[in-house]
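As you look at this complex, bear in mind that one protein chain is not there, while each of the others sits in place.
Moving on to chain A:
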Amino acid sequence: MKIPRTTLFLFLLPSLALIFIFGVYPVAYNIFLSLKDVNLISYIRGTAKDVGSLNYRTVLNDSLFWRALYNTIVFTLLSIALQMVVGFLLALLFNYEFPLKGFLQALVMIPWVMPIMVSGSFFRWFLNDNGFLNNLLASLNWIREPVRWITSEKTVIYSLTAVNVWLGIPFNFILLYTGMQQIPEELYESADIDGAAGWQKVLYITLPMLRPVIVATFILGCILTFKVFDLVWIVTRGGPGGASHLLSTFSYSLAFDRFQFGKSAAVLVLMQIIVILFVGFSNRIRLEER
């Protein structure tokens, strides 16, 4: 039976409406806001003036924006690199049968099932100058002065990245592990017959066969990490002195601490541009692969 085009369109309509309401409209409205002088008063009164690119210029002149951009890049790249390496090693490990495997696998998944509110509050307490970690190191006589994990502008972003690595390992592990399960056992068996060493099997079979999964994990991970907000907001609120702001927390703080909605929208637009550039770039990589 041939279905008329109009009927087909009717079936599409609900999803098109959803995409428009939750996708196109907010993005368009955000761009509109970013070009206006929107603060609490002008927003309520409806008197926000057009200011052209002023919000963008102000934001680009703000040292906090550049700090947040730098932090976002460091945070994303370091997180992804470490999460993928550790996740891959764990996946390799769990690919073997050994006692207590199920139990240990459940342990690995803990960071993922714990609400960020809980783990974030825990790490705030754990990493303070007077926190658990410093007390532990001091009691072992490893340090005299507390290490300033989250109270120094130099170290704070790396501490937060470490926490995020811990949080993100399960995600990487589970994707890579499921990927590994799909690799036919025969490949390894024939490699055994050829007398390949363990590392050679990983290098010449596991990694190449896993490539599509690795690329997908990488891109998904980058996008998920790029927009991380809750972890940083709960542990440091972007502090001390703005030193750990990511673009997401910086934009939130502009909107809801300072009611600078126009500038906040400008930061969000810049974030979107970065994501679009990144996705375009990664698509090109994938196309070249084929």
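Assume contacts are C-beta pairs under 8 Å (C-beta built on N, C-alpha and C of every residue); 3 or more make two chains touch, one makes a residue touch a chain; residues count from 1.
FYI, contacts and distances are computed from a predicted model.
A chain of the complex is left out here; the name its UniProt entry carries, from "CRISPR-associated endonuclease Cas1", "Sugar ABC transporter substrate-binding protein", "Hydrogenase maturation factor" or "Glutamine amidotransferase type-2 domain-containing protein", is "Sugar ABC transporter substrate-binding protein".
Among A:Asn55, A:Ser119 or A:Gln260, only A:Gln260 touches the chain that is left out of the view.
Across A:Leu69, A:Val108 or A:Ala243, the single residue that touches the chain missing here is A:Ala243.
Residue in contact with the omitted chain (choice from A:Val108, A:Ile150 or A:Val165): A:Ile150. Taking the complete complex into account, residues 40-41, 43-45, 64, 124, 128-131, 148, 150-153, 235-243, 253, 256-260 of chain A touch the chain not shown.
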